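The other protein chains are all here in position, but one chain of the complex has been omitted.
Chain naming follows the written order as A, B and C, and within any one chain the residues start at number 1.
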Amino acid sequence: MLDTVHHIFANSVVLLAARLTVLLLLLPATLVVGWVELKVMAHMQHRLGPMYAGAYHGWAQTLADGLKFIQKEDIIPTATDRAVFTMVPFITMLGASLTFVVIPFSRRWVIADLDVGLFYALAASSIGVIGVLVAGWASANKYSLMGGLRAAAQLIAYELPLVLAAVAVAMQAGSLSLVSIVEAQHALPFGLWAQPVGFLIFLAAATAEVTRTPFDMPVAEAEIITGAFTEYSAMKFAFGLFAAEYIAMIGMSALAATLFLGGYKPVVPVLGFVPGIVWFVLKTGVVIFLLIWIRWTFPRLREDQLQKLAWKVLIPLSLANIFVTGALKLAHWI
Amino acid sequence: MGTPPRSLRSLERVDPEEFSRRVALKLEGAAGHVDVRFGAVHVTLPAGDLLAAARLLQGDPELDCAYFTFLSAIDWEAEGFEVLVSLYSLTYGATVIAHVRLPAEDPVMPSLTGVYGGANWHERECAEMFGILFEGHPNLVKLYLPEDFEGYPLRKSFRLASRRFKSWPGAKDEEEAQAGGPLR
Amino acid sequence: MTVDGDGRQRVHRVRLPKPVSFLLNWSRKYSLWMFQFGLACCSIEFIASAMPKHDIMRLGVIPFPASPRQADLMVVAGTVTDKMAPAVKRVYEQMPEPKYVISMGSCSNCGGPYWDSYCVTKGVDQIIPVDVYVPGCPPRPEGLLYGIVRLQNKIQNEDIPERWSGHAAKIPQIIGTGRSGGI
Partner (left out) sequence: MGTVPDDLTRAPIKARLSGAGVLHTEEMVLNVGPQHPATHGVLRVLVSVDGERIVEAEPVIGYMHRGHEKLVEQRDFRQITNLLSRMDWLSGINNEIPASMAVERMLELEVPRRAQYLRVILAELNRIANHLMFTGSFGLELGATTPVMYAFRERELIQEALELVTGGRMHFGFIRPGGLKEDIPRGFVELARRGVRQLVQKIPDYENLLMGNEIFKQRTVGVGVLDPALALDHGVSGPILRACGIPHDIRKVDPYLVYDEFDFEVPVGQQGDSFDRFWVLIQEMRTSARIVEQALDGLPAGSHIGAVPKRLTLPEGQIYCHAENPLGELGYYLVSDGGARPYRMKIRTPSFSNISVAAHMLRGAFVPDMIAILGSMFFVVGDIDR
């Protein structure tokens, strides 16, 4: 049964259609996650959050934001490098949404189950760096230049621990294809028993990749006003920074859920009849909630402390994690 | 600069009269008279001796006025300006206020920034508000007012524009309302 | 698009269907990204209105954007001095077009307790067009919330082609003060 479905999906037209549906599904997903963040933040801060937009608990708040940004005047300052300036939202959006090609939503629903799925996902997620760096340069504004440089330094520094943490998982599952990684977690998800350290490193590095507090130096409101995206307004801002950040966050959470929490595998074998996608959405939701929780409690790290954390703590830790996984693998314990 | 000042170590309270006798003793060079009003030691000095007196007040362990409180001026219109320099000694808990009289036309005074770093901003504000020139000040530039502002606001000769049309609609005291109140 | 006498392009009057205009007004009404322009004491009451007790985010006013490019509501809270006036004007011009201004507190309304000061601009409406004036020194956070509700009513009844056609430079009037909550 597996290979027939596989064959259908491999057909390019269906592939394109599936790719578009996922992308179209992503946009409402960002609205939902945006609304969830507003409400969770508000309740953490002892208040109500959006209430009146759309009458019942402000469910239409992010929808109203999106519609409003469409109507805004699109300012392109004269001093900017025009073509590059307008290209940035596409790069960041591309970088953020490419990871969804290989992520298995359920046993059969995966757009392209590449053999090098994990490798491809991590490579795709690093395209966003170019977008932020180019935005910083093109906006011809001192603050965004500093924001762009900070973003580049931070994202490159946190690419390494992200990849090394994922390598340990690939070693344990014995394959790079995300579907087989999830299959290998049939008994217990890796994150809980074999790779707890890897899971924490991956989460820290993912927060840094998505530039969220405590790693949100590049978009630090207090110092350099929205960093690289200071000059962006209307749809370019809404699409390039706001939606791309949320899509990247969902992508990273989905990847973390797949690698460490056992993707579409049922958490309790008894409930096996529940379709895989429900588990996947639940686990991704848990990771998203964790990211939101971290964002609204911690202050911001200075970027030299940030780099110190990456190079002196996370990378050695992930290397040690690989060593331990390798040793356990040889001793056939895992 | 590194060693913590004496005030960190010991606190011996001294009442204003005793402190004023010490100041009068130390500043025998300045012909100024010293008196105590409302718990503060007031010293009147000629402009020339201010710098020497300030160094003495700061350096002398008997006085140790290390704390620079404020520097400002009063415009007595015809009789000229009176500059106030207020210092405070943490060790002895005593306030010393030096008064310096300056003529009404082009008032000039030596700057205290050499002795007290804190005097920098106070002198800039005083120069901007009263038009007093402080010699030796590193950059005597406007502190508060925009560059294109002419006139010295705190001088009595500077009238408030809005007050020309209505002096004070809500004057509470009846006599003052009838008398129209002095236009300041 | 016709180019008229003084060279400015004019969007000729087009009749926008009722539901579309309703939807666009509704989205602008509930997504007022507020730009933190706190100057003096009113800025403290302005922050207090975003805090748990008064929580301005209930009305859809999100105090996030730090850059004027992403904001569409500017609340001038505090005394506008002559030295600060050019900065207020420049920040107002940085904001993309459908923008609204709330003048909070008697200092920015008309100079307030500093009516006779030599360096205070007597009223921010000498520099930028103001939509809603919130009286008080400082106004209570509830005052600011009511000012925002009045602004939302104004946005709900706004005529977009009129606003974009350029010749409607004057400030749109408040038509009726209907209830704000819900659609």
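Simple rule for what comes next: a residue touches a chain if its C-beta (ideal position, glycine included) is under 8 Å from a C-beta of that chain, and two chains touch if they have at least 3 such contacts.
All values derive from a computational prediction rather than experimental measurement.
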Displayed chains contacting the withheld chain: A, B, C
Selected from B:Val34, B:Leu50, B:Ile132 or B:Leu145 as touching the chain missing from the view: B:Leu145
Sites on chain C contacted by the missing partner chain, in the whole complex: 36-41, 43-45, 47-48, 51-53, 66, 78-79, 81, 83-84, 87, 91, 113-114, 116-120, 137-138, 140
Residues of chain B in contact with the chain not shown: 1-5, 7-8, 37-38, 40, 42, 66-70, 72, 74-75, 84, 86, 90, 93, 95, 97, 116-118, 120-121, 129, 142-146, 153-154, 158, 160, 163, 168, 172-173, 175-176, 182, 184
Absent-chain interface as seen on chain A, which is shown: 41, 44-47, 142-143, 146, 213-214, 216-217, 220-225, 296-305
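Definition applied: only the chains that are shown with their structure count from here on.
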Multi-chain contact residues (two or more partners), chain B: none
Residue ranges of chain A touching chain C (in the complex, touch as defined): 38, 42, 45-55, 58, 60-61, 63-68, 71-75, 221-222, 225-226, 229-234, 237
Chain C to chain A touching residues, read off their complex: 23-24, 26-31, 33, 51-52, 55, 57-60, 62, 64-67, 69-70, 72, 94, 96-98, 160, 180-183
Of chain C, residues touching chain B in the complex: 82-83, 115-119
